[in-house]
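Below is one structure; the comments refer to it alone.
Removed: one protein chain of the complex. Kept in place: all other protein chains.
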Amino acid sequence: MLTQVSLSIPAGQRVLLAGPSGAGKSTLLRAMAGLLLTADQGDFSGQVLLDGDDVAETPGRVGLLQQDPLAGVVAETVGRDVAFGLENLSVQRDEIWRRVAGVLAATAFPYPSGHPTAALSGGETQRLALAGSLVLGAEVLLLDEPTSMLDVSSAQVVRDAVRRETVHRGTTLVVVEHHLGPWLDFADRLVVLGRGGRIVADGRPDEVLRRERTTLASEGVWVPGLPAPEPNRIDEGVVEPWPLEPFTSTGVRLGNTGGAAIVTASGIQVRRQAHLTGGRGTQIIALDDVDAALHRGRTLGVTGASGSGKSTLIAVLAGLLEPNSGDVMCAEHLGPLRRRRREPRPWKWRSAELAARLAWVPQMAESGVVSSTVFDEVMATSRAVGRGEGSDVARTHRRADAILETLGLSHLRDASPYHLSGGEQRRLMVAAALVHGPHGLLLDEPTVGQDRATWAAVVGCIASAQSAGAAAGLASHDLEAVTALDADPLRLEHGRIG
Amino acid sequence: MSSPGPLSLLAACLLPVLGAFAVDSARVGLWGVGVELVALGWLARDPRRSVKLLAFGILAAISIFVSTYLYGGRHLDESAAAALRIVYIVLPAALLTPVIQPAELGDHLAQRLHLPSRPVVAAVVALQRIESIGEQWRQVQQARRARGLGPDNGVVRRFTGLASTAFAVLVVSMRHTASTAVAMDARGFAAATQRTWAGPAPWGWSDSIVLGLGIGLSLFPWFLFPWFF
Partner (left out) sequence: MNSTRITSPLLRPHGSPARWRTIELLTAAIIGVVFGVAYWGYSSTYTALPGLKALTGPFVGLVNGPWLIAGVISGLVIRRVGAAFFAEVLAAVVSTQLGTEWGWTTVISGVVQGAGAELAFAIFLFRRFTWPVAALSGALAAVGGFCYEWFTWLPGFDLEYKLGYLGAFVISGALVAGIGGWVLTAALARTGAIDALPAGQEAARHNAV
């Protein structure tokens, strides 16, 4: 994973750590925090010293923020969460609450100490984790992609908080990020970790960037100042929608000339029970009076802050949620037959009928895994809807191979989907959504965690499916993807069209 | 008077079980359930959830009634007693479970009952994951439906679907667990065998009263009922 890495960081320095996925950046951070034995495995050698002391022996002096905001939450309320580290260090109760109040005030945390952590947004949760480290008097802060799962404005707020708190405390900072841009003017030093876990460049950020710009870009790092890569298109034949039964028999083919709506949602409202355990009538209105449509040959680009209802809208259009009011209807010819009539409401369809028509890429990619090898994973839906048998096998296999190739997954054909990295898993889910040829393609944040090359492949596949006659719907924080797909924009604010 | 803490509430949920053994006729059962409702009803805070929790017990009572009647010799009174025994056990849980907060329970278990700190903290952290695990559960089910593997019909398919879903949720949760363990150890949890607690664990008058009610309900069907009637 990491080989012969030696790094010496003077107190107060702000280091940006960059490199391709899989280079071992996160592992290096955990090593620097003295936490390799908590959840990593393998053989380790070397040492990490903080002012001459072993870091593992001095809990609290090194703070760590991870990519998934939820991973750091340990208590039900804001105050108890911040207090967690102090409890572990056996601080007395009065002193705990004095320090918690102090750090919440100093970091201008927007909620009182009794506020439930479950009600915080991703960005607020990261700021809570920051407060939980600062309350222990952390001299070093290690940030592992702390903003990669946040929307643009939350990410900015988290960066500002880090900046404010570390500058006046003189905290030493090490930041790992895929997107270097927003951190550059704040960093004193840029360290680049190459594939194979060695340091390949180290120096002042502007100098390293000038020297290594093209190398970094070709390694997939998002370097500021370079335009987004061209989508890497795929042969339209392998991603075109598979004709539905009644049409193949009568010889009618779906054109790819585009425009017609295949799924239309009108005036939909979706309410959600806030808690599994709470019955106090706590319902959240996730979507309210929203109109949206998927058009053949087009992409619907749903944007908005976290919690604005993007994922819910995508799930409704994918036929996975029944709206509490309003209609979701498919185009007349797409509905499956029910006693000579076509059922137009996707949420009423049987699983196999739905899968043949609409595909969905979940936000948490690993929750979509259903098979034990990558190849079976992309074939699973084709088999479930009867396109993996008989004369269709060859065609389906050809599609699967081509799509895996484009998305950079061919060499993992026989690997377990669970062994893939987060970015690879997400691409696998995109592949699994394309192989069987759905007519509508619904994707929830498909470009998260992708480097430049794989981003181009994912966006290219969606673009090609769209020109081949599929309708796409995309929920994303990634405005570059929305632009690259020339999507029809739909912006949600608090569950309503903004 | 301060509201009762989780330990006394828990005792009041469990103690009536001892009394349930003595519910041997429909008459004792009906009186017992009535007394229980009066004794503990004032503590309930969330009627909607209580009704939901009680519904599970009522269904079970009906089914026990039917099966005891069919396989236990077709005695009506005995079958009714068996059904009411269940209601006597479930009613306190339905009334009081919504009042018991996991975090508070953790504070009390560690400080008052002196259970080891680290397992208690781990349990409380895990209990806070119920919501996110429920959300994962939903996503996995949605993903399986979208992939054509949803449980449309058939008992076998439902059961295998449940097992596959549980497995997928387990895998996802294990990965999150690793990150949470890292986050906790980064804040000194690894060495925290002796730790303090930010939340107090007081035992007040109300706790003694609730405990007393629990004891009373455990005795009622045995002694108090025969003594009164």
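By written order: A and B. Residues from 1 in each chain.
Heads up, the rule we're going with is that a contact is a pair of C-beta atoms (placed from the backbone, for glycine too) under 8 Å apart; a residue touches a chain by one contact, two chains touch by 3 or more.
Here the structure is a predicted model, which means the values were calculated and not measured.
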item: Contacting the left-out chain in the complete assembly, out of B:Val28, B:Leu43, B:Val169 or B:Ala201; value: B:Val169
item: Hidden partner chain, residues of subunit A it touches; value: 31, 34-41, 43-49, 54, 56, 276-277, 372, 416, 418-419
item: Footprint left on subunit B by the chain that the document does not show; value: 10, 13-14, 17, 20-21, 49, 52-53, 55-57, 59-60, 62-64, 66-68, 70-73, 78-79, 81-82, 85-86, 89-94, 97, 102, 118-119, 122-123, 125-127, 129-130, 133-134, 137, 158, 162, 166-167, 169-171, 173-178, 180-181, 184-185, 189-190
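In this section, only the chains that are shown with their structure count from here on.
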item: Distance between chain centroids, defined by C-alpha means - subunit A, subunit B (Å); value: 36
item: Touching residues (chain side subunit B, partner subunit A) in the complex; value: 46, 48-49, 52, 98, 101-103, 121, 124-125, 128, 130-132, 134, 136, 139-140, 142-152, 164, 168-169, 171-172, 175-176, 178-192, 194-200
item: Subunit B contact footprint on subunit A (complex, rising order); value: 30, 33, 35, 38-39, 59-60, 62-64, 66, 68, 70-77, 79-80, 83-93, 96-97, 100, 117-118, 129, 132-133, 136, 275-281, 315, 318-321, 350-352, 354-356, 358-360, 362-364, 366-370, 380-381, 384-385, 418, 432, 436
